[in-house]
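Every protein chain except one is present and positioned as in the full complex.
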Amino acid sequence: MNSSTSAASFTRRASMVLRSRPFLTFATVLLVWAVASVMRPGFGAFGHLRYLVELASVIGLVAAGQTFVVIAGGIDLSIAAIVTVSAVSLPLLSIDADPTGLTAILATLVMTTFIGLGNGLGVAYLRVHPMIMTLAMATFLQGLLIIIAGGSAISSQNPLVAWLGNARPAGIPAGVFVWLGVSALVLLIMHATPLGTRIYAIGANPLASRLSGVPLQATTTVVYAISGFTAGLAGVLLLGMNGQGYVGIGDPYLLASIAAVVLGGTSILGGLGTYAGTMPGALLLVTITALITVVNASAGWRSILFGSLVLILLLLSGREKVRR
Amino acid sequence: MATDAPYLAARGVSKSFFGNPVLRDVSIELYPGRIHALLGENGAGKSTLINLLSGAMPADRGTIEIDGNPVPRMSPAAAQAAGIAVVQQELSVTGSLSIAENIGLGSYPRRFGIIDYTELSARAGAAASLVGLHEPLSMPVGNLPLGRRQMVEIAKALYRKPRVLILDEPTSSLSASEARILTELLQKLKGEGVAILFISHRLPEVMALCQHVTILKDGVRTADRSIAGIDADGLVRLMVGRDPGDLFPHWTTARSRAKAIVIKGFSSGLIREADLEIKTGEVLGIGGLAGQGQEDLLLGLYGATPAETSAAEVNGNAGLPRSVSQANAMGIAYVPADRKREGLHISHPIITNLLLPGFARAAALRLRNRIKEGEIAKGLAAHFAIKGDLDRPAQALSGGNQQKVALAKWMPHQPQVLLLNDPTRGVDVETKREIYIMLRQFASDGKAVVLLSSDTPELVHLCDRVVVIREGRIVSELQRADLSEQAIVAAAVGAEPTVTAA
Amino acid sequence: MSGATTPAEQAAPPLYWQVQRRRNGDLFGLFAVVVVFLAAYGFLFPGFFTLPGFAKFTQSWFPLALVAMAQAILMLTGGISLAIGAMVSLGAVIAATTMAGPLGVGGGTAVVALAGLGIGAATGLIVVKLRLPAIVVTLAGSFIVGGAALLILPRPGGAVPMWLSDMLAGNTPVAFLILVVIVVLWKIYLATPLGLAIYAAGENPVGAYRSGIRVDRVLVSAYAISGLLSACAGLFVAAQTGSGDPVIGTAFTLNSIAAAVLGGIGFLGGQGSMRGALAGSLLLSLMISVMFFLGFTPVAQYVAQGLIIIGAVAIPQFRRKR
Partner (left out) sequence: ASDASAAAKCIKGDRKAPFTIGWANIYSVPTWMKQTQGTIEAEVEELKKQGLVDKLVVTDAQGDANVQIQQIQSMIDSDVDAIILIAGSSTAPARVVADACAKGIAIINFDSLVDSEDVTAKVNTDSNQWGDQAAKFLINAIGGKGKILVLNGPAGISVSDDRRKGANAALAANPDVKILAETNTAYNVAPAQEAVTSLLFANPEIDGILSLGGALSAGAILALDKQGRPMVPITGENARQFLELWKEKGLTSWATMQPNWLGAFSTYIAVQALQGKDIPAFVKVPLPIIDNSNIDQYLAKAGDFPADGYIYSPYDHALFDKMLAEQ
């Protein structure tokens, strides 16, 4: 009604957004893109940026679950193994009767969700430290992989998986649509449902949450199950993008997911943060990786450059935190 | 004593946080052999002033002087070197270290660069016995109840043999007997020429102990005078800026015959075989020395710690709640004593704190309605007089307002039984008065209120009935007519009612 | 060596030992599991009780014990390091490129130690002064340090003098004795104001600061010591193998975290003790040998390993609950 106050509140909100960690991280990504495009013309080509976003969508999916877990005060070290299990076992779960391939995808996602659920039960009910529980789960899954890996003598050509990994409806990779869809859902759960609030609450102060009636164990369990689900989805996408799953396909995603979460401003101690920061965090990571790839230097120097860039960009996007 | 310069002084200091002024042009002077009171409402800036005096934070403007000489860059280490010791309001003890290691922290005796445990044992032991801390010195502080940790904190200050001793609400978590030990100790130190600055919300204590008073209101010094010739009402007037009413409300009992909770043979934690009936419309007090199992009784009733009972009924349902969610569903709410650790999510906005019990029981994936949430929260804030922007983190609230949030958050759920664990700990008089009125209001609305309190006058003036717990057992039940501080203390220490001096 | 222990003993009388005894209390469950595994190992492989058998086993455990300590120190301060593995690699390649050259073993050891201390302290300064999250700083650090290792030695190679290998990784338990010395040194460090303050600074930094502790200094020292221990683990690995490998340390990062957490070191700082971390690393190491002698297939090894790790944490929990 009152235009001057609404304008004032708009500027206040706008300045809040502009100084927020997610925005700063996003701005950093754009800055790096701009600088890199000037220095290496091919880098800024639409096709390349599109590919970077497509790659980021895999990290983004894995990091979605990781963001939930970290906000809830835990950490999931089984993510890499879950991604691999998903990509490797999907062909084994295919049913010939279903030509679309949807059932195989659903079966895989149900399986990885149950793996996550197992993590959650261990953390919530056995009270095993999340690091230990998820590390042990990763070890179990390695055992499982020995059994199932290489068992697929017949490569199953799942049309839906192939479509997810390769199609570009409206010029945009299908994986990016999956990521956007999941992101919308994640942001909705995180910020617009009681479940999201409970997750923040148990991460910030589990004891106070329990005394406020928050179902601590149930919420913890759900969080790890979500992480299993998103890691499974990332595995499906990776399978599609590479045409073939293999053991070790998920390995790069453990540290990447943690890095994306923390680069995006979520506190590793839990209770604070948002997936809105993790998204540009994931973009930042793939961008740095691509940048390092096109630099002509020895492996040692490239590694040093990568580490230094992460550190410098952390300083840029993390400046807000320093000021406090 | 005859030095003209104060041992420690602040001259015209100001401090603001994120642009909010918390102290404006405040001066204070601490002289040897004098106990100086610093009073003010929650959030008046007392702790902040102390932080400036002890070098924990730099002042924006103004100077800190030691023995009349301005100190350009005050730091905790510099303060220590000058013989200034602080008992912080926020405990600075480390749970995993032993009592002795905590007491000596920051100034260990050394030999060849290594902590001299023999010497430490002797000196920390001496400091500990000064405050009546008789637990083994090797015990980790994490194993001690809150009140005892506070004593460690005080011993830590004494260990440094300070010239200036600053105590920020040292008594708020102490039992009566511990508080008495402290009072005697401070008198003795005063006699030895130590300059003492004492903060408390318990005015009788202040009146009995202090000679001089500085009063802050909204970060501005409103009084700096001798305490002689002023009474408690006068102090309150200076603190709140208007005439105080009675601290305790007048009330008539609203107790009905209906039973809210009945337990028989109840055991939980330290509590053994307790039988108890709680009626609707009553305020039931729970008294006793600190750490006798009072808290376990509340937590057991609340389903937060495992409890066993031979028979139980809660609001008409048979059996005790087995989890917190069940207790909430049965209409029980609990407000913990330790606000920061158990009561609130201090890094989260006030509004989510207020609404958390609602989120805890709502369907997990139903969409939130921010507008409705805002209305509920605003209503609660108005009813409980919680001021300011509700989107700030709860951290930004003063202790008393935090306590109000911890209480208010249960109100939308109309609990029939309120379990309150020391709800006025560290709360200023005005807020106390508000809380007292609310408690009686709850009772007259037909709720059952269980009030665990370390502040005996509260039990005397607010309760329909008080049970006293000693060594995990209910040893005495006092009706309103029989209530007096002596009676409660006598029951608490196990003396015969006639032998009131314990 | 007795010269090194004297000061700790002087600090000893009753209070010191009482404090130590109480710190053992919490770890009873884990210690029991470790003892069971030690007994099982001794039963399955009687050669364990001979000097060479004992020497060989402790040599396998030694580097993991060091990195577990390195990680535990940081976790006690409320930090963490993902660069431990890279530091081990760096220590190994420095040792393998310097010791056979003009610097000799003494000079090489000094370079390794300086690199460990220096990089550790630099990491600490970045974390503390710039207030950046330790987990990402050390993740970035792992790439930088790992890259440096590759620059120094692009492929496995280099050499460590034979006599050093024979001494550290021969048939005598020198590695075990060194571990004992390191533990004693750690106890002495913990008996200094700077060392003990790790607990205070980790659990309650604000309180520690207000108690007059220079928290920044405590943290940076902890990072430096952690770097030193990891680099020394690398030196040992190089000696054990006779040469250097620029990626030899990779697996130590996660293993060090697992050992520390298994040993009861908390994530939030100030919780746990070094003996726990050592017991955790010992369990991880024992597990490998015991499963071998039980004849487990790889699949069974993976499953059993997961179960043992969970069990060692969960079972003591349940015991406490009773």
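Every chain is named by a letter (A, B and C) in the order it is written, and numbering of its residues begins at 1.
Definition applied: a residue touches a chain if its C-beta (ideal position, glycine included) is under 8 Å from a C-beta of that chain, and two chains touch if they have at least 3 such contacts.
Computed from a predicted model, the values in this text were never measured in an experiment.
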So which of the visible chains would the left-out chain be touching?
A, C
Check the options A:Gly73, A:Gly245 or A:Gly264 and report the residue that touches the missing chain.
A:Gly245
The one residue from C:Thr77, C:Gln240, C:Ser256 or C:Ser273 touching the chain left out of view is C:Gln240
Which chain A residues would touch the chain omitted from the figure, given the whole complex?
40, 42-43, 45, 47-48, 51, 55, 88, 91, 142, 145-146, 149-156, 166, 238, 241-249, 251-252, 289-290, 293-294, 296, 299-300, 302-303
Residues on chain C that touch the omitted chain in the whole complex?
45, 47, 53, 56-57, 60, 63-64, 96, 149-150, 153-158, 165, 169, 237, 240-248, 250-252, 255, 285, 288-289, 292-293, 295, 297-298, 301-302
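Keep in mind that, in the parts below, only the chains that are shown with their structure count from here on.
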Connecting every touching chain pair, does the picture come out as line, ring, star, complete or other?
complete
For chain B paired with chain C, centre-to-centre distance based on mean C-alpha positions, whole Å:
42
How many angstrom lie between the CA centroids of chain A and chain C, rounded to a whole number?
31
Among chain B residues, those touching two or more other chains are none
Where chain C touches two or more other chains at once, by residue number
none
Within their complex, state which residues of chain B touch chain C.
54, 56, 76-77, 79-80, 86, 88, 90-98, 100-101, 105-108, 110-118, 120-121, 136-140, 156
In the complex, chain C residues that touch chain A
82, 126, 130-133, 135-137, 139-151, 154, 254, 257-258, 261-262, 267-268, 298-303, 305-307, 309-310, 313-314, 317
Please output the residues of chain A touching chain B within their complex, sorted ascending.
188-189, 192-195, 197-198, 200-201, 204-205, 207-215, 222, 271-272
